[in-house]
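Input: one structure, supplied below.
Note that one protein chain is taken out, while the other chains of the complex remain in position.
By written order: A, B and C. Residues from 1 in each chain.
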Amino acid sequence: MAGSTFGTLFRLTTFGESHGAAIGGIIDGFPANVSVDVAFVQSELDRRKPGQSKIVTQRKEADQVQFLSGIFEGKTTGSPIGFVISNEDAKSKDYDHLKEQFRPSHADYTYHQKYGHRDHRGGGRSSARETASRVVAGALAKLFLKSKGVSIHAFVSQVGSLKLTSAQIQTVNFALIETNLVRCPDPILAQEMENYLLVVKKKGDTVGGCVSCVVEGLPAGLGEPVFDKLHADLGKAMLSINAAKGFEIGSGFEGVSMLGSQHNDLFLPDGSTKTNHSGGVQGGISNGMPVYFKTAFKPIATLIQMQPSIDIHGNEVELLGKGRHDPCVVPRAVPIVEAMTALVIMDFWLRQQANQR
Amino acid sequence: MAGSTFGTLFRLTTFGESHGAAIGGIIDGFPANVSVDVAFVQSELDRRKPGQSKIVTQRKEADQVQFLSGIFEGKTTGSPIGFVISNEDAKSKDYDHLKEQFRPSHADYTYHQKYGHRDHRGGGRSSARETASRVVAGALAKLFLKSKGVSIHAFVSQVGSLKLTSAQIQTVNFALIETNLVRCPDPILAQEMENYLLVVKKKGDTVGGCVSCVVEGLPAGLGEPVFDKLHADLGKAMLSINAAKGFEIGSGFEGVSMLGSQHNDLFLPDGSTKTNHSGGVQGGISNGMPVYFKTAFKPIATLIQMQPSIDIHGNEVELLGKGRHDPCVVPRAVPIVEAMTALVIMDFWLRQQANQR
Amino acid sequence: MAGSTFGTLFRLTTFGESHGAAIGGIIDGFPANVSVDVAFVQSELDRRKPGQSKIVTQRKEADQVQFLSGIFEGKTTGSPIGFVISNEDAKSKDYDHLKEQFRPSHADYTYHQKYGHRDHRGGGRSSARETASRVVAGALAKLFLKSKGVSIHAFVSQVGSLKLTSAQIQTVNFALIETNLVRCPDPILAQEMENYLLVVKKKGDTVGGCVSCVVEGLPAGLGEPVFDKLHADLGKAMLSINAAKGFEIGSGFEGVSMLGSQHNDLFLPDGSTKTNHSGGVQGGISNGMPVYFKTAFKPIATLIQMQPSIDIHGNEVELLGKGRHDPCVVPRAVPIVEAMTALVIMDFWLRQQANQR
Partner (left out) sequence: MAGSTFGTLFRLTTFGESHGAAIGGIIDGFPANVSVDVAFVQSELDRRKPGQSKIVTQRKEADQVQFLSGIFEGKTTGSPIGFVISNEDAKSKDYDHLKEQFRPSHADYTYHQKYGHRDHRGGGRSSARETASRVVAGALAKLFLKSKGVSIHAFVSQVGSLKLTSAQIQTVNFALIETNLVRCPDPILAQEMENYLLVVKKKGDTVGGCVSCVVEGLPAGLGEPVFDKLHADLGKAMLSINAAKGFEIGSGFEGVSMLGSQHNDLFLPDGSTKTNHSGGVQGGISNGMPVYFKTAFKPIATLIQMQPSIDIHGNEVELLGKGRHDPCVVPRAVPIVEAMTALVIMDFWLRQQANQR
């Protein structure tokens, strides 16, 4: 209950700080007898890892996953899958000045208030480095779900004020996502975003962005009524990602200004709907239409600029952001969004199996 | 795990369908020796109940809560608090035609797909009537939190396109919320909203809206890192409310287009911050500033208009929405938002107590 | 987490004190589309209820269950099943003297220490009356399991020093269990037990006993490795019943003095085993053989004798046990043991469904 476990039947528990010996996790509840494509898992990690392009942090981490259990002769055994990822390029000295200082809009202050004692190096436990463990578990879930006909595609739908329209988001050519550094499926907009990010980066500043995600192939019936609605758990999953500040499914905030007579999704005889303002979920349960949702990320708090702040004694200090940081979280957040989506869907998949008479 | 329980240490489990004998719930984990103001609980239910004004459904329900356990001589005993609310004005006949038909954008179709067998009367388990049980538990949590100096105020911040600005939301005079039928703290905007709702209602149509919420008096340190972040659990709680499609905390979706140098909340010597774009949460943990967030609700799907649809055999049918319904969910959603907020905060309060050395 | 919920996928949450308005519970996770035989549920309650024979307490309770939700047109809907049982024959005045006094070996003292404020009437929450709610949920689980070919039979295997041998326990004629007041399947021993209980009762004293239980028809594969072993959860379930002090499965404590070469259960070609010292469980997982186990119950603490004790101020007092009590818990514990067994098996059944690829 200390917040390091996600899921009910398909559970990921993670450990590890940014500059400790290693990060890693335990996946419990993965069905037996599923072939594990380790190269695919690694390729997902590579999409998240630092240093992959000029618009992300230049920290160098191999982010090589090592599986320690639960896989035998290339297939899962139903036993928990333990894994570790070593921390290699930890330049902890870069953080010495932060031992007693709080960076604005970081977790430094709140961790200090909550725990009294914290590993300040590189953000410690609050670092987004923890999400690499989520990507490992998510990759395994994606493999399972793919075998069931379920696909998950996330992409950047907004950087600063540059954004895709709602209509565009529902008709994305997923093949274009990985054709550019930003991971936006509109090549022209992607180029604008990239240019903008380089400008922001040069100023030592950062900017926010949105990641959208589409789940296709999901059968009707997933999700649980009342509290564990499909979109409620998706929302929690997305909001648990570092820097996330908002979530919407289907028509979301735009739907607020619509009338019911415009918003209702009318049925076709096969049970599908003409429109999909619901985002594939009605009453918290999937209806067989594509599930799509969007997550808003704030600008990363670490600036390569001088900022006033305070230390643990309440003294005013000047902070210069050191280290190697991203100008915007969204390009690297794409595989994390997919991973968290896969964890949620996989959990509901198993729960739905349990529901059967 | 079938979705009827909310919370980890402070847990609400609910039961009941719209037109069954009764709804109710069990609250487990409420500390012993707390005085229970039953009249306050009832007054919270009255804020949610149907028939309270001309802009909500005219269904008549006393919504009288009856406590069955856990309270002895006016104080809690630490034992689970069981309670029931009878269903009285259930006009189940109004729903006979829906036994084999699916209303667009309702849960009829998805429940049918998931369960095969469903109580179709008044939406059954998917009816928002279930939220009355949440209001009971939330009222008890509010009483506890109030004794700790924590206050929770929700209010309507948008109806259709009529909305409060972000700046307004952070400077609300809470005393004005209950001065109008809409529960919007800006009396002039509230009147516009009311007028608009009457127009929409007259057309047999519905419209969406937003409810904002502000939590004050929360100490720093609440929330758990990584997966159970304070705003992640708040997001799940809000998205679990019927018709919710979006959630944002602090700057939310607006913050996406800001630069980090604008968005960062600079510290004052006492640890508070000059601005509050973070919405009172950093790294998933409260920082002592007010926590504020917004929930988007879609237009209610039930229209008093003719709509084309299908039945369980895939035949096309014409549906006329009967029954007595709200033109917009938000006036009655205000106490539900407060209740769910109280459940989340209460749970983290107890978890933080458990964290102590 | 306050202890009122049992199970993971099939969950029972109970509420209620002995002399409050009612007791009851919520069953969540019961599959949809299962016919509910309400008369069977009531008949199970009748096996547990007070006043049924001369060797149990003469308190009169109708113990009539009222279902409030989750069942529609005679079948489950997958929604939570709420139910209540009214408290009728509560002679609370009998307990006035206990408001500030602690009965020896009861929960009076520990509840006072834990909560400060308690409902002292009839034991309040610590009363075995709570188990009626378990019997309701267990009866529904038994109905489900019966449809899967799983049968559960509990019976009295010991009263005082009068007991069945291990060999007898594995070859019980279940049809004989309900032929006598004690619920012991050996009619001659049953008569001896009955005679003994009447002697004990006449002295105002009590005595301990054991209930054994046999589960037949369970397929191999139920139970989860490591922490949630089938017999570990059965043990917890049994030990959670009032007055239980011990649990053993298969050879149990007798097996300690055996050699491995005697104890090992050798396989037959079909995977069954020649002996069943394992009690149907190996490595925490069912092996397809009958699962059998035994629960030890201490003598009931309430005596109709004068006993020295203390009050909440530490003063010495003399207590005379009033009220109407059982001389031995085991005859009425039989349906409770079956119910808790059914809850455990049902939960693992659903978990095993979730495990599938």
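The rule is simple: a contact is a pair of C-beta atoms (placed from the backbone, for glycine too) under 8 Å apart; a residue touches a chain by one contact, two chains touch by 3 or more.
Computed from a predicted model, the values in this text were never measured in an experiment.
J.: Looking at C:G51, C:G217 or C:G246, which makes contact with the chain not pictured?
T.: Residue touching the absent chain, from the options given: C:G246.
J.: Please pick, from A:N33, A:S147, A:T171 or A:N315, the residue that touches the omitted chain in the full complex.
T.: Considering the complete complex, A:N33 is the one touching the chain left out.
J.: So which of C:T5, C:S79, C:S212 or C:T341 would be touching the chain we can't see?
T.: C:T5
J.: Suppose we count only contacts with the excluded chain; which residues of chain B make the list?
T.: 1, 9, 29, 31-34, 78-79, 225, 350-351, 353-357
J.: Please give every residue of chain A in contact with the chain that is not shown.
T.: 1-5, 8-9, 11, 13-17, 20-26, 28-30, 32-33, 66-70, 72-73, 75-82, 84, 114-119, 124-125
J.: Which chain C residues would touch the chain omitted from the figure, given the whole complex?
T.: 1-6, 8-9, 14, 102, 104-107, 109-111, 113-114, 125-126, 130, 158, 160-161, 200, 205-210, 220-221, 223-229, 231-233, 235-240, 245-253, 255-271, 273, 277-279, 281-288, 296-303, 305, 307-310, 314-316, 351-352, 354-355
Here is the rule we go by: only the chains that are shown with their structure count from here on.
J.: Comparing centres built from CA atoms, which chain ends up most distant from chain B?
T.: The chain lying farthest from chain B is C.
J.: How far is the middle of chain B from the middle of chain C, if each middle is the mean of its Cα atoms, in Å?
T.: That pair's centroid distance is 39 Å.
J.: Which positions in chain C touch two or more other chains at once?
T.: 1, 9, 29, 32-33, 78-79
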